[in-house]
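Let me begin by presenting the structure, written as structure tokens, before commenting on it.
Removed: one protein chain of the complex. Kept in place: all other protein chains.
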Amino acid sequence: MSCSDFNDLDAELTAFGHPGGSSVRAVHDQFHGDLLEVSMGPQHPSTHGVFRMVATLDGEQIVKLKPVFGYLHRNHEKIAENTTYLGSMPYTDRLDYLCSMSTNWAYALAVEKLSGQAVPDRAQYLRIIMAELTRLVNHACLVGFLFNDLGTSFTPLLYAFREREKIIDLFEALSGSRMMCNYQRFGGCRVDPTPEWLAAARTLVENFPRFLDEYERMLTGNEIMLARTQGIGRLDPAHAVNAGLTGPVLRASGVDYDLRKVDGYGFYPRFDFRVPLGAQGDTYDRYMLRILEMRESVKILVQAFRDLPGGPIMDPKAKLRSFRPKAGEAYGRLEGPKGELGFYLISDGTPNPYRYRVRPPSLINLTLLEEMCLGHTIADAVVILGSIDIVLGEVDR
Amino acid sequence: METVQQLRDRLAARFPAARVELVLNPGVAAEHSLRLDAALGRDIALFLRDDPALRLDYCSNVTGVDWPDKEITDVVKTTVPDPAGGPPKIVEEKSVHVQPGCLEAVYHLYSMSLKHGPVVIRLRTGNRADAVTLPSLTPVWRSCDFQEREIFDLFGIVFAGHPDLRRLLMWDEFKDHPMRKDYVEPDDYEWEPTAHGAVLERAKAHQLAAVAGVVDPGQSSANPPKAAPGSTTPATTAPVKEAKP
Amino acid sequence: MTTAPDSFLERAPLELRDWAVQLLPGPLQWLAHHLITVVAILAVFGLFFAFTTIAERKLLARLQNRLGPNRTGLPKFSILPWHLKHTLFGLSQPFADAVKALTKEDIVPAAADHFLHFLAPVIVVAFSLMTFAVLPFGREYLPVDLDAALLYFFAAGAATELAIFMAGWSSRNKYSLLAAMRALAQLISYELPLILSVVPVVLVTGTLSTKAIVLSQGYWIFGFLPHWFVFTPWGFAGFIIFLIAALAESNRSPFDLPEAESELVAGHLTEYSGFKYALFFMAEYFGLTALSGLGVTLFLGGWQAPFPFLEFIPSYLWFMMKLIGMIMFFIWVRGTLLRLRIDQLTRLAWQFLVPLALLNVGNAAFWVLTTHWAGPLQLVRWGVSLVIVILPFFFLGRSLSAGYAPRTYRYAP
Partner (left out) sequence: MSDAPQSTPASPRPAPAEGFPAAGNISDADREELRRHGILLTSLEELYNWGRSNSIWPLQFGLACCAIEMIAAATARFDIARFGAEIFRPSPRQADLMIVSGTVTKKMAPLVVRLWNQMPEPKYCIAMGACAISGGPFKQGYNVLKGIDRLIPVDIYIPGCPPRPEALLNGLIQLQKQIKGEKLTGPDAARHTRADLPSEYPIPAYGAHDLEPAKNPAVWTPPAPPSA
């Protein structure tokens, strides 16, 4: 579907609230009984961290749901404004702690845009390799967590973590840390992988489709899973675009907007891959899109390993110490595993950024959580939340 | 897509009453922005969203920027002719004036249907103290919802017309706006085995107090002293202790 | 009916009891007789419960590529000299858990209904234990030979769900309350298919006594094929319905809605700690064991050996082996399936299981009416019976999963 399908709906969106749409249902009337307000979180098994939802229930049905944030507000932006540009790089690891490589890259991208720093070819390829490996980690784990919310006894999650451990091992061999890689630099990458590392990574990537097949055989056709996810948490494209949703959540609603294609940052235009699109925008589409994206990521990775050029991994003109970009501002963004991850930087010519802002996809993807959950049961709410894929480090920063 | 300059001209023609300024970005990125008149901000935003050539249907990033009062030293050079007939003297007169600060909200707009962008628009408050109200653009782009709440929380900009303007990240009782440049954070760096230089510096005052014998350093966390805390049990969830093994 | 091999092993536990009883003076003998029976059941199934928990943890772990508990050895004062080197594969894990649970602080929320909060775990354990009374564990091992054993079993079993409702209601916790509501909905929905799935057995055997039902499965077709009810069309369908309903009755995954961890934190158990929590935990396994035992009794031939030449193995061991097999199945299901939603759960009961179970009652009636058919008619009998089961299963299943199917996806141009 092209975007023209929902352009004519724009006029309806002027008033705030719930513009008429299939995803919103009126659920409460005088025939129902008293309402029950349940505060789910911040300590709850399926809020994926310290997220909190204050849900008002009519029986099991949700009539109101307000998210509450800030339980992991670690003042990332304030700290970054008090430290140097490079000093913030380790903090970006801890934003989205499942995908530190992508977050690193997003920050490096913004700073490079701010300072006009060039990046050598090999580093561009390495960045794509790291970002796509991160996407594999994130999506595999997300599916595991989603099934946990659906009520399995951890089994799919543990299969996903088996694969995650393999990829994390690669990251550790390369960067020295399992989760907090701190790998990207302004103008390149920190460490050049050895041929052994590349061979190991290539083997992993070649075996990954087998894991995906196994995973799908376990999960995709399961009838309980179909009944629990299809038609749950529908999101129509007009709402999704207006609410700024990005990433797989947006594409599950059928909007073709992948920054790897739209912005063509890095060397992505050189790669041959497709962008899967959902049609219904329900939880099942969001789940399947992750699986399909992993398959495309594997394709990208195979091409990247094939075409990886030699050469330096850092631009020789890049400055790490006393790095002072010219006064100005820049907004750099990329397609993170969870959606558009952007960094907005204002430089005043000093070593510290004057303003440092993270555009967190997790937070903004939660905008329509209430609309998606209305009319569904509390059991569906946790599944919908799981299918949005949030990481609290990024939501609250 | 038209340039920011062209867009400014078109907006000026469309909204003659509004002041639309072009803010040049001197940096490499050259993402120039438009500063909109706050009073007409929402109308212009609606126009930007619905104009068929622009279709900026996606508001990606909303953020606040704090510009505190800035002291600016003006140097006025005047040439004073020497009454003695020598070469004229150049006299520098320095005068300091305070450029009043303000808060700014910056919106990054893209078009998902036409796949172009960004168009950066800015709204500016009158000052940082009392005239901090801006029109909310949440009715135009729902994605501003949480981000404007966050700006309200951290910068203190009040968005008129926002449907649910509460603090987003800090608790409701919190009084300050921590992302402002002049925010003074609470001093709770008592004992800091840390490499953060700034933190060590701030902890020093407490450490001097400790040396002076204010506290007894012999207690460790695993062995709390016998002094039981006062009646601080929670009111609602207080459990009844029935048995202690 | 086969003649029972009166082997020594078969009789040994009984002989032991009789020997112990006759040591006592006459008036006390009947009391001691029953006390010993009760204590034996408590001891055997208490141990069985302990090892079921460790089996569940280990089996789940194996399903997930893990090892499961294997470090817990014996305490230092163990009399076994090699205790320091060996951990017995972690088999002592449940005893450590028991010590911990027994000595844990017991918290009752201030706002809770103290009496009901205390009563709920007691009731749930008491009633789940009472159901053991009518299970024939072996040829001569039936604690109470009731004529209406099945009625008694279901009456006692239903009370456990009521206890769950009590627990949820009395805790004054919103999650617990939601769990209590779910438990009631589940109780009402699944009690019916559970009982209806048993009716065919009653119809065919003509008795409610568990002892008689086992005995009626005790001969071999052609001399070697066991005549268990699960190998008849109506029996097989009844067994499947029974399994599903038993999963729901014992709150096991995928029907563990009252204790839905990802939704309701710990459901009705949210406010229970220490020993009371352990009691609930125990009752869940007792209920599971009892229902499995009933399934074995009704459909899997009870304590009967599958083949004549295997009859030398004592009957109670056969019963135990079948019981363990059933429990393994339940654990396997828990490790693989995901949870239903409450409306799907009740829909499955009312739109699928109840009609199917009702048809199956008719099927059993047909089976009884055609007992005298022989020769080629026997084949017709089987065919008709199979059709009565399979066609509704097919169509009802179609209607249940209508609208749900895997999808194909398109890619951006």
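Here are a few things to note about the model shown:
Note that the chains are named A, B and C in the order they appear, and that numbering of residues resets to 1 at the start of each chain.
The definition used in the following text is that contacts are C-beta pairs under 8 Å (C-beta built on N, C-alpha and C of every residue); 3 or more make two chains touch, one makes a residue touch a chain.
This structure is a prediction, so every number in the text was calculated from the model and none was measured.
Across the whole complex, the hidden chain's contacts among the shown chains comprise A, B, C. Of the candidate positions C:L24, C:V39, C:L67 or C:A155, contact with the unshown chain belongs to C:L67. Interface note for the absent chain: among A:M180, A:M218 or A:A279, the touching residue is A:M180.
Across C:E10, C:D97 or C:E311, the single residue that touches the chain missing here is C:D97.
Residue positions on chain C in contact with the hidden chain: 57, 61, 64-72, 75-77, 79, 81, 84, 90, 92-93, 95-101, 103-107, 261, 265-266, 269-274, 277, in rising order.
Seen from chain A, the chain kept out of the figure touches residues 42-45, 49-50, 70-76, 78-79, 82, 90-91, 94, 97-98, 154, 157-158, 161-162, 164-165, 178-180, 392-393, 396.
Looking at chain B, the residues touching the absent chain are 169-176, 178, 183, 185-186, 188-194, 196, 198-199, 206-207, 210-211, 215-217, 219-230, 232-234, 237, 239, 241, 244-245.
Note that only the chains that are shown with their structure count from here on.
Centre to centre, using the average C-alpha position, chain B and chain C are separated by 62 Å. The distance from the centre of chain A to the centre of chain C, with each centre set as the mean of the Cα atoms, comes to 44 Å.
Of all residues in chain C, none touches 2 or more other chains.
Residue positions of chain A with contacts to 2 or more other chains are absent. Residue ranges on chain A touching chain C, taken from their complex, read 36-38, 44-46, 57, 59-60, 147-155, 158-159, 162, 218, 220-228, 230-231, 256, 258, 261, 274-280, 284-285, 288-289, 292, 377-380, 382. Those residues of chain A that touch chain B in the complex are listed here as 3-4, 7, 10-11, 13-17, 69-70, 73, 75, 77-78, 82, 113-116, 239, 241-246, 255, 257, 262, 325-331, 333, 340, 342, 344, 346-347, 355, 357, 359, 363-364, 366-368, 396-397.
Put simply, chain C touches chain A in their complex at residues 60, 63-66, 174-175, 177-178, 181-182, 253-254, 256, 260-265, 334-344, 401, 403-407, 409-413.
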